[in-house]
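Excluded from the complex is one protein chain; the other protein chains are retained at their positions.
Right after this comes chain A.
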Amino acid sequence: MHLLLLTADQNTPFNYFPVALQLVIAIGFVAVMMGATHLLGPKRRTKDKLVNFESGIPSVGNARQPMGIKYFLVAILFVLFDVEVIFFYPYAVNFRFLGAEGFKEVVLFVAFFFCGFLYIVKKGALDWED
């Protein structure tokens, strides 16, 4: 303990010794626990236990099936608007401070964003039936 307190004073690579110690303990703990449960616990493998758990509903088929790209496009569009909102929150908080200059920048950002949105709508990303 004395050693650990001593090292905290100067800025040396040794400073990171507690972090390394923590890392070793964490990994060691996980390894010991996993090994212990594996060795000590009883093993009863039944067919029901080995099946994937899907909230009690019997699983149907393979999950890795190709599906419509449209779901993906909608998801990506959602992310785009999400990011736009992330930029708006800090701007709204600093609205007065940033003034006219800030307003100009945000309008520019929205304009670029709108160009992209217009493009993707014109390309037919949101046409569900085709």
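Here is the rule we use: contacts are C-beta pairs under 8 Å (C-beta built on N, C-alpha and C of every residue); 3 or more make two chains touch, one makes a residue touch a chain; residues count from 1.
The definition used in the following text is that contacts and distances are computed from a predicted model.
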Chain left out of the displayed complex - its UniProt protein name, from "Purine hydroxylase delta subunit apoprotein", "NADH-quinone oxidoreductase subunit N", "cysteine desulfurase" or "Probable tRNA sulfurtransferase": "NADH-quinone oxidoreductase subunit N"
Candidates A:Phe29, A:Phe72, A:Phe88 or A:Tyr119 - the one touching the absent chain: A:Tyr119
Chain A, residues in touch with the chain not shown (by the definition above): 13, 112, 115, 119, 122-123
